[in-house]
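Presented below is the structure to which this report refers.
Removed: one protein chain of the complex. Kept in place: all other protein chains.
Let's turn to chain A:
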Amino acid sequence: MNFELTKEQEMTRKMVRDFAVDKIKPRAIDIDTKADFPEDLFKEMGELGLLGIPFPEEEGGSGGDTVTYALAVEEIGRVCGSTGLSYAAAVSLGSSPIYMFGTDEQRKKFLKPLAEGEALGSFGLTEPNAGSDAGGTKTTANLEGDEYVINGEKCFITNASYAKQIIVTAVTGKDSRGKNIISAIIVPTDSPGLKISDNYDKMGVRGSNTAEIVLEDVRVPKENLLGDPDAGFKQFLRTLDGGRISIAALGVGIAQASLDRALAYAKERKQFGKPISSFQAIQFKLADMAMEVELARNMVMKAAWLKDNGKPFTKEAAYAKLFATETATRSANQAIQILGGYGYMREYEVERFLRDAKLLEIGEGTSEIQRMVIARQLGC
């Protein structure tokens, strides 16, 4: 057993931390208040190779691993939840499915530009009436000659307004038992009949782009079908397993940031003639936060390590996501409490940490779904 990071992992973490602190942090409040997607930052992140971390060099990636990727998400999440979420979604949901299930052709055409950071990709799963119950998907794709004709609606799709393509899940037929067959199809965003609008007014991660998509007789070549036509459902469950590691890492980042702020403030703030960090009531909060952050990080690292070593990680990814995201919410909430009135003010940022953290308990599988995944893995 070895808890040490490799030199490359350590170097990447330091580089991303420097980049995040220098370039993203000064803009984090603005990104939130103006709900302004930081497109230029993504360009820079692309140039640094961050959008291609877990993909091999031949695919345009950086040849890193899931551990390195999780470290990068954590460092970005530590300064800005919005940027962190869009980053995690771009890699785990926009690019990973093409890497995992795409043909050589598809990887060259659709993955390479994403891994090289020249474009962003999205993943369109959720529908107005199909969220946790992805089996309730209503969007359809009918094969007409050499083309799929897609009709339907998607909602809450991260990065879609800035995406070059969206992987859309759709019903393509029925199996022998009469159940819907769901497939995944790559839809370029310049396809006629595709409408993307982003009018959501969100509680948190406000600078991360979230869009609604309407597909009306959208035609794409049948070569755009991703992976096994009959296993679309299984494929996106696997996609979400990987995505959970990155959302968990984002939770660790927000939780760590909450601890950093609370600790620094508690040491400086004096009441009754002493720093409030000398009071046990505050000490206990800080001790709990520090412990939970470390436990969450260890779980994220373990899930990432299992994935990198080709071992099953479904249960561990669910543990990590459930614990790390709830830790983020708890830590941010306690940080506000420790900062008191100041914590309630936007300028001190911890109120944003709480608003951002809450989304993590919902997106890419709610906490309740994580518990279901775990229970199923236990054989229930």
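Please note the rule applied: a residue touches a chain if its C-beta (ideal position, glycine included) is under 8 Å from a C-beta of that chain, and two chains touch if they have at least 3 such contacts; residues count from 1.
Criterion: contacts and distances are computed from a predicted model.
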Identity of the absent chain, which is to be given by its UniProt protein name, from "Electron transfer flavoprotein subunit beta", "Cytochrome c oxidase subunit 2", "3-isopropylmalate dehydratase large subunit" or "Hydrogenase formation protein HypD": "Electron transfer flavoprotein subunit beta"
Contact with the hidden chain (one of A:Asp18, A:Asp133 or A:Glu368): A:Asp18
Sole residue of A:Asp30, A:Glu47 or A:Glu368 that reaches the chain not shown, by the stated touch rule: A:Glu47
Touching residues on chain A - with respect to the absent chain: 7-8, 10-12, 14-15, 18-19, 47-50, 52-53, 57, 62-64
